[in-house]
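Notes for the one structure printed next.
Excluded from the complex is one protein chain; the other protein chains are retained at their positions.
So, subunit A:
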Amino acid sequence: MTELTNLTVAQIRDGHRAGDFSAVEVAEAFSANVAGAKALNAFIVETPELALAAAKAADADRAAGTLKALSGVPIGMKDLFATNGVQTTAASHMLEGFVPRYESTVSQKLWDAGAGMLGKLNLDQFAMGSSNETSYFGNVLSPWKRNDGGNAALAPGGSSGGSSSAIAARLCPAATGTDTGGSIRQPAAFTGISGIKPTYGRCSRWGIVAFASSLDQAGPMARTVQDCAIMLENMAGFDPKDATSLNLPVPDWEAALSSDLKGKTVGIPKEYRLEGIDPDIDAMWDAGIAMLKDAGAAVVEISLPHTKYALPAYYIIAPAEASSNLARYDGVRYGLRDLPDGAGLQDMYAATRADGFGPEVKRRIMIGTYVLSAGFYDAYYTQAQKVRTLIARDFEAAFGACDVILAPTAPSAAFGLGEKMADPLAMYLNDVFAVPASLAGLPAMSVPAALNREGLPLGLQIIGKAFDEQGVLNAGLAIEERAGFTARAEKWW
């Protein structure tokens, strides 16, 4: 029999249903991999006992004939989702030791569907970062290495880098991620896995530690497009507790999966052809275009004229919302408190926040505070919100001519840890292809498509119309079937 930890979510679900193995065997196999992979630092908290309890329940459900959609499937949970009774930190010192007395809607849905939790996955602190180097609990390492013999430690992407690393290293078959400006798609691309950010509002944000509320959206990460569809079906859905939650039925995405793209048109945004970009990225993109044509799609060039302004707009809007959201960490109600001798309330706030936030979080709070401050609000924030309208209109116009858009997920393969930390702007630029879809609230997915000349995975991104996750998944499946991406990191951890 194949090793259980090599199975996909669909294979685990179906194999468990058919009685090929027990859920307990699956949970134990993954928990053993988690325990043996400390070198990756993908988990902040391990919960093998919770995975086992869910597995026992799944085995009992099978015996009773009451199987659920994810019975027998253990998963990893990004440590941005509040989990009842299990420490939830957002990878910050500020929330170290915080044990919620409630469960996020998305995680509750997954448990209700029968999934079990292997642990809480590391991430960039408060989901701010593109490399997993801002976690208070240390860097996450990618399981991948360059083939140059240099053995450099590589970034698993961010902010969902614990999720991407853990899936690529077979520590879990699937995990939750969140995407504010590419935090699901870029780490998926860096580690050779798939991930989808659904339409804004598909997944409830209730119980997810907030970064930038108008952008944050949860989504699944897994090794196949089908697994992403299965996971998303069990994460999405209306939630009265989130005012931005979409009151729409959740389609049966898995059942409707089809890689036949006849009659579909794929748009190629000319503004994404960046000058001086890695030739391996452009070559993968061209190969992707050929794959979608092979699947029956027509291909047209489209224009997204305000692309250049997406990143600067994002780096006003996201920090502005973050500065407001993170005001709640004041040392009073939960989390860290620093009370210097003789300090008053204001000193306590300032000391607590100085100690509890890492440098990147402080930088973004400061930027956000500045752009929202009196005298600068219109020049920065209102201007950025207007540019955001124009970016959304660009997509609307483009979707008059095409059904989905194909582009690279990131402008490079995984970079080395430390390579970009000294220059925040260079780090921000890594999300250049991911951010526009976030600003427009559109569903977008990354699928592994090739290895570069260093032997590292590269991802293709598919961006769809609002609410058209199916179109995105189908185009992703067409690429997955044709790219035949089976490479995996050689085990060194």
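Here, a contact is a pair of C-beta atoms (placed from the backbone, for glycine too) under 8 Å apart; a residue touches a chain by one contact, two chains touch by 3 or more; residues count from 1.
Going forward, contacts and distances are computed from a predicted model.
Its UniProt record calls the unshown chain "Aspartyl/glutamyl-tRNA(Asn/Gln) amidotransferase subunit C", which is the correct pick from "Aspartyl/glutamyl-tRNA(Asn/Gln) amidotransferase subunit C", "Peptide ABC transporter substrate-binding protein", "4Fe-4S dicluster domain-containing protein" or "Sarcosine oxidase subunit alpha". When you scan A:Ala39, A:Ala152, A:Ala256 or A:Met366 for touch with the missing chain, the hit is A:Met366. Checked against the full complex, the candidates A:Lys120, A:Arg353 or A:Lys420 give a single residue touching the omitted chain, namely A:Arg353. From the options A:Met291, A:Ala313 or A:Val447, the residue with contact to the chain not on display is A:Ala313.
Contact with the chain not shown here comes from a single listed residue; of A:Thr5, A:Ser22, A:Ser303 or A:Gln385, that residue is A:Gln385. Residues of subunit A in contact with the chain left out of this view: 98-102, 199-201, 214-215, 240-241, 243-244, 246-247, 306, 308-309, 312-313, 315-316, 323, 327, 330-337, 339, 343-351, 353-354, 357, 362-363, 365-367, 369-370, 373, 376, 379-380, 382-390, 392, 424-425, 439-441, 466.
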